[in-house]
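Inspection log for the structure reproduced underneath, given as structure tokens.
Note that one protein chain of the assembly has been removed; the remaining protein chains are unaltered in position.
Let's turn to chain A:
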Amino acid sequence: MTMKLKSFALAAAVAAAPFVTTTTASAEGERYILVSHAPDSDSWWNTIKNGIALAGEQMDVEVEYRNPPTGDLADMARIIEQAAASGPDGIITTLADPDILEGPIRAAVDSGVDVIIMNTGTPEKAREVGALMYVGQPEYDAGYAAGLRAKSDGIGSFLCVNHYIVQPSSQERCQGFADGLGIDLGDQMIDAGQDPAEIKNRVLAYLSANPDTDAVLTLGPVSADPTLLALEENGMAGDIYFGTFDLGGEIVKGIKDGTIEWGIDQQPFLQAYLPVVVMANYHRYGVLPGNNINSGPGFVTADGLTKIEEFAGEYR
């Protein structure tokens, strides 16, 4: 039994080690918690973590990142409740499913915690739950801006490769692009599926059936990478006008060698960084921007690529 006690004490000491360090490290400043809907496996959110860390350092506030390990949104609701119970100065959260998250967010607001919605959600929903503002990329506006840009480059028809047809925001991107061009979306959007081989072959099939297509729009690395291969295969690479959403290794390479005209970046870094800065200034001096903040669209072209290559996955 004495052995038992000893090993218990040892185990307790080992387990306690992380607490001791973290609890003493807490600063005097305001405390903000960012809650995301992303599972642990989603590396896109790494940039978000860097964003709040840098903002926290610069503003001298304490920031924490929390997420449901499996991406379970019901678990995320608990995390928001828990965050509110711990009495922070502010919570920054996504609004991935209003049905589930509205209640906890509203309760947090009502109990005196300031909330900013970032990344997923809309300005309307943010106002409805009582959040200070929404920081993100309105998908329709981003598509619209891209459409205007393409129009000035002389584009009259396009193919939108939608690999995430079940997500309403994906369709908004294609719709916005068509409206920016001033043409009808019609059947220029295809449901590409998520499998690279399928995406590639559907793009090939569409382009051989519609050889006069001026432009291709993809909605992220998942559809952009196979589309690049398809264009290489049918010899349209570098010839057809190619724009895409989000960044990734292959996309940056494509922009560099001229196959891709531009990438639309929603700038996750700003989505994390700005709410912290906005809240800290609000709590210290009572100043608050009068409107929501669009972190995107930020167009990435061959011109500004060196910085992006340097910071890709870190701040971009």
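To be clear about the criterion, contacts are C-beta pairs under 8 Å (C-beta built on N, C-alpha and C of every residue); 3 or more make two chains touch, one makes a residue touch a chain; residues count from 1.
Rule of thumb we're sticking to: contacts and distances are computed from a predicted model.
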item	value
Chain left out of the displayed complex - its UniProt protein name, from "Probable chemoreceptor glutamine deamidase CheD", "Xylose transport system permease protein XylH", "Electron transfer flavoprotein subunit beta" or "Chemotaxis protein CheA"	"Xylose transport system permease protein XylH"
Residue touching the undisplayed chain, where the options are A:G112, A:G154, A:G186 or A:G235	A:G112
Where the missing chain touches chain A, by residue	1, 4, 7-8, 11-12, 14-16, 18-19, 22-23, 26, 64-67, 69-74, 77-79, 81-87, 97-100, 103, 106-107, 109-112, 130, 165-166
